[in-house]
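A short worksheet on the structure shown next.
Yeah, one chain of the complex is gone here, protein chain that is, but the others are all in their spots.
Then we have chain A:
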């Protein structure tokens, strides 16, 4: 079997997005509430490394360059899938009137474009420094200030709170987050909890395959040395099939899955058929309760979501 450490590096080339949060978050006891516990299980070395890089979030040609470039795929993906469910309210603001939650927002790289398209976005991230950087960047743009807010917290904390805004979110975006969690099931359940019925879940993450391991190890670590050691945990990666099963059992119906490919030479992402490395996924929260008779409600819901799409 592949050694854990070497496998970690397998995905670095194509996932420089998550390069700086890995060892930190897997140890977060996601199922327990309260940040005090999470702090004590966090590796201080990883936290320091991440804090040092916090200022680099908005440097488009810096360490987070690939994440900036990924917006070229993920923003249209989110926008078009949301538009197919909710028609555009206003020209120039296709997502106006929609409430979106960006989980693991980091410096706000994806939060701001979604807000520019008119959505009201809440960005959350457990790392305080990232949230600070995100707020600083946001503060200069008065047009966005009214539509974006940030909180340094985890998803479970958000889900636990009494919802002041009872209706829930129209969409939850978890981009480059799933591969860092300790407890994926609880995370998905929290996503389900905060979403409105019929709401969308958008995920971009990395597959657990030999292909991505080989590319990541050989290209990223040994040959190009693009990323530092120990940033990813290959064991935590999830294949689309596993994810789909988990989602379906939690009350989601998966609408589409698309493969993504990063070209390190051009620094650009593109869609591809194969989901062997990176992929994006869109799922809808089924309108009925997941505990009810799943066979009937699934087909009913598929018909309902197809008719609303």
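In this section, a residue touches a chain if its C-beta (ideal position, glycine included) is under 8 Å from a C-beta of that chain, and two chains touch if they have at least 3 such contacts; residues count from 1.
Criterion: contacts and distances are computed from a predicted model.
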"DNA replication licensing factor MCM4", "Sorting nexin-30", "Response regulatory domain-containing protein" or "Ubiquinone biosynthesis monooxygenase COQ6, mitochondrial" - which is the UniProt name of the missing chain: "Ubiquinone biosynthesis monooxygenase COQ6, mitochondrial"
Contact residue for the chain not shown (choose from A:72, A:167, A:185 or A:235): A:72
Residue among A:141, A:167 or A:185 that touches the chain left out of view: A:141
Residues of chain A (touch criterion as defined above) contacting the omitted chain: 58-60, 62, 71-72, 75-76, 79, 90-94, 112-118, 128, 131-132, 135-143, 145-147, 149-153
